[in-house]
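Excluded from the complex is one protein chain; the other protein chains are retained at their positions.
Going by the order they are written in, the chains are A and B; count residues from 1 in each one.
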Amino acid sequence: MEGYLYYPGCTLKTKASDYEKSAMAVMEALGKPLVEMDDWYCCGAVQSLTTDDLMHQIAPVRTMCCAQEQGETELVTLCDMCYNVLKQANLRMREKPQDLETLNEFLDEDPDYRGEVEVFHLFEILRKMGREISKKTVKPLDGLRISPYYGCMLLRPTEIAMDDTENPKVMEELLEVLGAQVIDNPKRTECCGSYHTVNRSDIVEKRVKAIVARAVDDGADAIALSCPLCQFNLDYHQRSAGYDIPVLYLTELMALAFGLEVGMEKHWIDPKKMLKEKKILE
Amino acid sequence: MAENKDEKMIDIYVMGRMYRVPEGLTIMTALEYAGYKYVRGCGCRGGFCGACSTVFRTKNEYKLRMDLACQTAVEDGMFLVQLPFVPAVRTVFQIDKVDPEEHDNILLEHYPEIARCVSCNTCTKACPQDIEVMDYVQAALRGDIDRTAKLSFDCIQCGLCSIRCPADIKHYHLAQEARRIKGRYIDIHSQQLAHRIGELHDGVYEEKMKEYVSMKKEDIKKVYDKREFHKEG
Partner (left out) sequence: MKVKPDPAFLEKVEELSGQSVNACIRCGTCSAGCPFVDEMEVLPERVFKKIVLGDREGILKGNTMWICAACFTCSVRCPRDIDIARIMEAVRQIMLRENIDMVDITKIENMEILPQLAVVGCFRKETG
């Protein structure tokens, strides 16, 4: 396939549509378009960790089976949580063939999954395209100070990490190619509070305050990330601590640097004002 | 009841008790043959109303099967029971306050349990209408009301999906809401319908109506058979 088979996950069509749109536009510009799978299912967002809980492995395995049936061996996610769940489920199916057999038997209406699909996060693809990204960067993000935030799901557990678990560099590398100035945040791999946002927003507010404070104190203009849940938590919950620093998907910044149309419609803190002040947007 | 010698008789088990019934009957007629009288769990007898959900297994079958009693023939060795009712409460909502343009997650708001879907497909396997039930639940979760409505179009609200779901989803109510929202906000609105409703408001047919009400049944039939059809558009 020209480009990559793409798995959106439950949130990318609505709440995180800014991410999907910008990632699609960027990959199109890079000549490697993201092609959405014919069929896919919500992965479950958090990997089920008990040895006997095979019920919750059905969804990720079903989705990887769909990729297999489309004749692809590579599957790309944008969402960090999807990446984590698909990758952990895939690993389990490879390490425990008896689990895969049980699932294949249960999923008797579908072909057997063979465990051969490789799951990638978009950043892994982008990381290898530094030269092409550099070429496409027609409006470098000069003078823009960006604090990257990784959260958990790209880096942990170690077996599925896409970068160094304690000292990741992929976003820093990409931001430098785009011409932005990287602001280091020692809290960039700390959890934002995750799903507690549903019923314990007090916990999330504390986590977000700690993370955002470091970025703001060190003079960042914006935070860059890729997880739709981290984006919501950092964007929405920082306001309770009185902050107003924009939280952008890295692909939105990339689209800006490529001179592409960027919607940025679903942000709680509108990034456009800051981007205009910084002369990134006209 | 005397057995007809030409009829082949088979054994079915209703709630564990054996009955000998003629082959070829539907479950519904077989139950009546066996002496049961329906007070619930029976409606149109034509496969449309969804009132006669039945669950069954045959002797050597490990899978539980589900279907409508009025549409399914009895089989030898069938163990069965009917479900007169599926306990699932519908979320009440106001149709003019659910514009999907403003509420991109409205189905999740009204049916939060769809977030518990594990994609097991048990609902799809339970559906007597061959609907891709899991697919429409997945579409609902990702905010695709149009797809949810389209995929669920043939639903007759029998509730078998919901009684089988390990995630406690109330599929058929969810799907009905999706279809209603689609009808209100997504589908093209029929101008003819608006025109006709306008006429009704203006009392255009009141005289005619009075005339029909006072007519005899046979005369009304004649009028009905001679009615005119208007072309679309």
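Keep in mind that, in the parts below, a residue touches a chain if its C-beta (ideal position, glycine included) is under 8 Å from a C-beta of that chain, and two chains touch if they have at least 3 such contacts.
Predicted model, so just to flag it, every value in this text is computed and none were measured.
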Sole contact to the chain not displayed, among A:Cys152, A:Val212, A:Val247 or A:Ile269: A:Cys152
Hidden-chain contact residue, picked from the options B:Asn105, B:Thr122 or B:Gln176: B:Asn105
Candidate in contact with the missing chain, chosen from A:Leu5, A:Met37 or A:Met81: A:Met81
Selected residue (touches chain absent from view) among A:Lys15, A:Lys209, A:Arg239 or A:Lys278: A:Lys15
Where the unshown chain meets subunit B, residue by residue: 103, 105-106, 108-109, 112-113, 115-116, 141-143
Hidden partner chain, residues of subunit A it touches: 9-11, 14-16, 42, 44-53, 56, 79, 81, 152, 156-158, 165-166, 189-191, 193-199, 203, 206-207, 228-229, 232, 236
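As a working rule, only the chains that are shown with their structure count from here on.
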Averaged-CA centre spacing for the pair subunit B and subunit A, given as whole angstrom: 41
Residues on subunit B engaged by subunit A in the complex (per definition of touch): 104-105, 117-121, 125, 134-135, 138, 141-144, 166
Subunit B partner contacts - residues on subunit A that touch it in the complex: 8, 10-15, 39, 41-42, 44, 55-56, 58-59, 62, 106-107, 109
